[in-house]
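One structure is given here, and the rest of the page talks about it.
Only one protein chain is missing from this complex, and each of the others stays in its spot.
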Amino acid sequence: MRLRLAAAAALAVTMTACAPSTSAPATTASGGGPTTGALKVWLFDEPNRAPKEAVVKEAITEFTAAHPETSVEVQYIPVDTRSERFKGAFNDPASAPDVVEYGNTDLPEYAVAGGLADVGPVVSGWSEGADLAADAKASATYQGTLLGVPWYLGVRALYYRTDVFTELGLKPPATLAELATTAKTVRARKPEMFGVAVGGKYTFGALPFVWANGGDITSIDSAQSRAGLTAYTGLIAADNCPPQNCADLTGGKTVELFASGKAAMGILGNFNRAAVDAGAAKGEYAVVPLPGLTAGSVAPAFAGGNNLGIMKNAQRPALAADFLTLLAGKKYQTKMYDAMGNLPTLKSASAEVAAKDAFVKPFIDTIDAGTRFVPLDPGWGKIDASAVLPTMIQKVATGKATVDEATTEAAKLIDEALKK
Amino acid sequence: MRAGRRLLDAAAVVIALITVFPIYWMVLAAVKPAGEIQSLDQKPWTLAPSLDAFRRVLAVNDFGRYLLNSVLVALAVVLISGLIAFLAAVALTRFRFRFRTTILVTFLIAQMVPIEALTIPLFFLVRDVGTVVPGIGLNTLGSLVLVHTAFTLPFAIWMLRGFVQAIPDELDEAAQLDGAGRFTVLWRILLPLVAPGLAATSVFSFIHAWNDFLFARTFIISEADLQTLPMALLVFFKPDENDWGAIMAASTLMTVPVLIFFLVVRRRLVAGLGGAVKD
């Protein structure tokens, strides 16, 4: 038997070969390609996607009317598995889509992977390009190259149920500590409800707690970060949002909890408005900035936002540029605001929206109070994809580890990923 | 009849019912109206069956197309892998040659390879092959046929070997004395006799290709038209609220072709497994 095994092994070894070949970085694409055929577009899937889909359909109708013999194929990519999909597309130039929506946190990773095309020339040749806010543009730039057109901004604030608060005689919390007591009061008085919807996988719901306490992702094992994390995980408990229900929730699921009326508060984004309005909470809620440690302060929010980019390996770069500028233009940014609550990135659109709708105010206030961002480093993509922070939160929330143990472990992984 | 026997009969029937219960539940949930699915009081029957969930599945997500893709891939794998395995099994049983046992052991070892881990090198391999031979690169159904053929082969050869062995040598010797060429012996004599074995083997190949969602997910990157069923099924798991009715309807649609396939080859499968083990 041993001899036969050796022979089998020898057979395998004598196969001569080399490591998987690597693809050479392609050249910048800002024009050219066929001007007919199917344009492939990837957009993010959303809780309650219908309004987004309707706006996109409208844009497609306009686009195909202006570009004969074209069609637009949109695929909605689930956010939590986007990483695998994008990497697949980067690794195989032949099957890349043309236009993609991506989160600004993913930018460094995608940039280093060399998957996105320089859209600088597209924007400078675009009539509305000058209308882009400078800081928004900066958020789509990596090492001097513009790799996308900012499509919308997203910040999170505190949604609360006005009817429930009136009934129980509560006021919107002025500090994070008050948030916890208010949440527990709701849960105690209305046991069928959660006080504030929080989730073990809701990183951007947890980070404001860390930031408000003076901590940060890069120092997740510091005393300040630990204080913030203790406050957040303290909310995943039987007296607010029991771990059996909440430890595995993503941000999207907390949106659903609030929208369906199962939670009295939720840390949701401006872009979740459509989902909330589609649920039982419609018309019975108001929004305030998520409070900080002291009364009157605002917990720093994560400066989220999504960009529209063109893949470096796009088959139809010229068509892609046309579709991108159409979808990112003022007309559709405004429509997307109406449909989803997405904050526009074009200055004129933003001003128009702020003037006509009071809903925007708490979000603008939150932005004005100062926002924070994830480490601008390709390593962040890895931290995100391997769920370092959610695992940390879940371990604490389910009692598998103490805050100290979980943060020490996470800090090690974060350091490792950022060092590379 | 004795009481003991009756007790055993009853036990067998109860176990059979428990075994099919999840399948019953799946079909039931697929035809329940939406209100009964979201209910906190689930009933094991429904008085108002509806095909709404099936309509949702078939209309919204191009499910018919995915079904066709899956059927195409699975059938192609069954045919190609069956044919190749048949030839190899004949070689391994009708001839004695050096390394014969080595090759057999290799086939056994090949089954131990965690194919999920092979997605990594295969991804790059298929990508590179696709640049040379169009039709089997990434984003094509051909790539799926190719890898599943490879993964089903070791087990298929291993299983078919027993069937070929069970056919008496005298048969092909007699045919050869009658002047039949090797080719004729292979196609006219051995193939028909091994047919039950091929049917049994095809079940495993079919299931393997049909069930896969890992390769479909990894290889079919951006061609929405080329998705296969398991991928499409996961589409109904939403970030907000799972549409259980649609999920169960999709699951039902996915199960039906396999069930049909099983019923068609049932007798041969049971006889086949018996034949393989008598070896």
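Per-chain residue numbering starts at 1, and chain names A and B are given in the order in which the chains are listed.
The definition used in the following text is that a contact is a pair of C-beta atoms (placed from the backbone, for glycine too) under 8 Å apart; a residue touches a chain by one contact, two chains touch by 3 or more.
One rule holds in what follows: contacts and distances are computed from a predicted model.
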Not-shown chain resolves in UniProt (candidates "Sarcosine oxidase subunit delta", "Iron complex transport system permease protein", "Sugar transporter" or "NADH-quinone oxidoreductase subunit F") to "Sugar transporter"
Sole touch to the unshown chain from A:Ala38, A:Val79, A:Ala94 or A:Val112: residue A:Val112
Which of B:Ala76, B:Leu138, B:Ala199 or B:Ile247 touches the missing chain? It is B:Ile247
Per the whole complex, from A:Ala247, A:Val288 or A:Val353 the residue touching the absent chain is A:Ala247
Residue positions on chain B contacting the omitted chain are 1, 5, 8-13, 15-17, 19-20, 22-23, 25-26, 29, 37-42, 44, 83-85, 87-88, 90-98, 101, 103-105, 108-122, 124-125, 146-147, 149-151, 153-154, 157, 169, 172-173, 176, 182, 185, 207, 210-211, 213-214, 218, 229-230, 233-234, 244, 247-248, 251-252, 254-255, 258-259, 261-263, 266, 269-271, 273-274, 276-279
Residues of chain A touching the missing chain are 1, 11-13, 15, 17, 19-20, 22-25, 83-84, 87, 90-91, 109, 112-115, 200, 243-245, 247-248, 378, 381-382, 385-387, 390-391, 394-395, 398, 400, 420
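By definition in this document, only the chains that are shown with their structure count from here on.
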Dist(centroid_CA(chain A), centroid_CA(chain B)) in Å evaluates to 38
Listed in rising order, the residues of chain B that touch chain A in the complex are 99, 101-102, 105-106, 109, 121, 123-125, 127-128, 130-131, 137-139, 217-218, 221-224, 238-241
So, in the complex, the side of chain A touching chain B is made of residues 1, 4-5, 7-8, 11, 20-21, 40, 42, 45-48, 73, 75, 78-80, 84-85, 88-89, 91-92, 94-97, 250, 252-253, 255-256, 259, 275
